[in-house]
Every structure is written in C-alpha cells, then in structure tokens.
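To start, the structure itself, in structure tokens.
Every protein chain of the complex appears in place save one, which is left out.
Take a look at subunit A:
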Amino acid sequence: MIQIKNIVVQFGERKVLNGITKTLNPGEIIGLVAPNGTGKTTLLNVLMNYVTPNQGEVIFDKNLRYTSKKNEAKIRAQISMMPDQSDLYNHLSGVDHLNIYRQMWSQTAINPEEVIERLNIAHYVNNKTYQYSLGMRQRLCLAMQIVANTPYMLMDEVMNGLDPDNVELISKLLEEKKKEGKIIIIASHLLENLEKYADKIFFLKNGEIIYSRDYGETLQQEEIYLKFSSRNNTRLIEELKEIIPGIKLKELRNERVIMNIEQFSTEQYINVQEYLKKSHVTMQIGVLDLLDRYSIYYI
C-alpha cells in the first residue's frame, strides 16, 4: 500500500503539487493524466524521493517513510521507475541492461529470459542499444522494470513510440502484473488505452487532482450525454439550433459535440436523433469518457 499524504511541491512561487492525498492499494493500475509539464512526473519523483516535498509525506507498507538514507534504500528495493529511453547505455546490449536490473533487484527480480520472450525482444536484445529504434528502446526500458519485478512500479509515458501491436501486448502484460498484486502507476497523456486497463484515473491540474475515477466502484449517477462527431460540426450545430431553439451543446477540442440529454423533452430528443440519423452522423449516448473529460479540462 502507498499512502500519499498532503504532498505539496513548490518550485519558487509555483506550486506544482498542492496537497495531493491518495491511498493506493495492491493490485491496482493507476492512471495519472495530465498534459506535459503539469506535475505528474513530479509526483512520480516524489514517490521515488528524487524530489523532496515541501510538505506532506509518502508512506509505504504502513510505516516505511523516506526519513533516512537507509530507509530510502529499503523503499527503493520495493519501488522502481521505468527508465527513460534516452538514459540507456549506448555501448551496452539490452541483455546487459536487463542483467543489471536483475542483479540490483535480486530479491524480487525474475528471469530476464522470460521477459525477453514475453515482450518479443529476443531478435534485438543482444545488440548494443545505440542500434535500437525508439520503440525498441521503449520496450527494453519496460522489460528492465518488469525484470526488477518490484511490488510498486512507476511508469512515465510507457506507451510512447509503440505501435498498436505492442501497445496491446504491454497492456496485457500490465494487467498480469496487476493480478500479481502490484501497484502500477502510469503517468500518461495518451488516454485511449489507459481507460482499458487502469483501475483508477486521476486528472492533475494546477497541482491538484481535479477529477478521479475509480473503475472498481459502481458509477455514481453521472450525467448522460448525446455525442457526435462529424466533419460538418459547424453546420450541424447551426441546424440543431434552428430545430431546437435554446439547445445547450458544446463542441469539444477533440471535435466531438456533446449535449446533456436532461435538457430535452422526449419529442426534442427524438427530433435530434432523427436529424442526426438523416445527416448520416454516428451518435453515441453515454457518460463523458476520458477523452471528453481531457478535452474539457485541459484544452
């Protein structure tokens, strides 16, 4: 378990994190969502103790805190952060990298061979890393962390540079790790996949968690929207305004138009649907998804 208690990080006048409090439980994948430069990496750095918070503390396993260098070493035997692909040693092979992670986390590590096979990196892992493409480096970085196999795993933009096949492969692997009881925190601004495998999603803005979603809990009563997206959004919006004067709708930056269905009478609701059908526009009815919320909060 990780308890994040009232974390405040301030660089000069700017508060990057402003009182973050959360409890993360074993067997959870947590998605930390925000555009670049909004504090998600800082939060990961606080969890690793690379950044000391101005206020607050992080507690691991009920009572382990970053209070001394010895404790720091103990905690770091339990937590790992996925290395950045630009930090690899160019004149060493992928196997060398996997081996050092296996050796450094010898208490928890798993056999690199298993991971090499699982992540389909056998065809290049013996080459020196300067020969790797971005995607190959990214998979190696993930493989290193998987080899370390720590109970707590932090990943920053794990899916960057990966093709859809590999995104799928890694998503499955992460789910397996989750089932093993690990806490996996993924900071990302790529939302499509996060929603598939994350148990909790936190949106960070102005140093605070402005929206959180727990997929394990039954949905609270959320507002239902009618959503559509078309090349002719502007024309459709104008015409909808003519059909139903006073209609409240919003075009998001992801080019999706949303309308709260609460505002419609049954007749209006049918009219809107009829009109959109006639215009050959695909509609969706449901709650706002992550992409919608991202567009609302950040763009």
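Methods note: a residue touches a chain if its C-beta (ideal position, glycine included) is under 8 Å from a C-beta of that chain, and two chains touch if they have at least 3 such contacts; residues count from 1.
The rule is simple: contacts and distances are computed from a predicted model.
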Among "ABC transporter permease", "Sarcosine oxidase subunit delta", "Malonate decarboxylase beta subunit" or "Acetolactate synthase small subunit", UniProt-listed name of the chain not shown: "ABC transporter permease"
Of the residues A:K70, A:K179, A:R231 or A:H280, I need the one that contacts the missing chain. A:K70
For the chain not shown, which residue from A:V33, A:M48, A:M159 or A:L276 touches it across the whole complex? A:M48
Residue of A:I100, A:I210, A:I237 or A:V287 touching the missing chain in the full complex: A:I100
Tell me which residue among A:I2, A:V46 or A:M81 touches the hidden chain in the full complex. A:M81
In the full complex, which bits of subunit A touch the chain not displayed? Write them out. 48, 50, 52, 69-70, 72-74, 76-77, 79-84, 87-89, 91-92, 96-97, 100, 103-106, 144
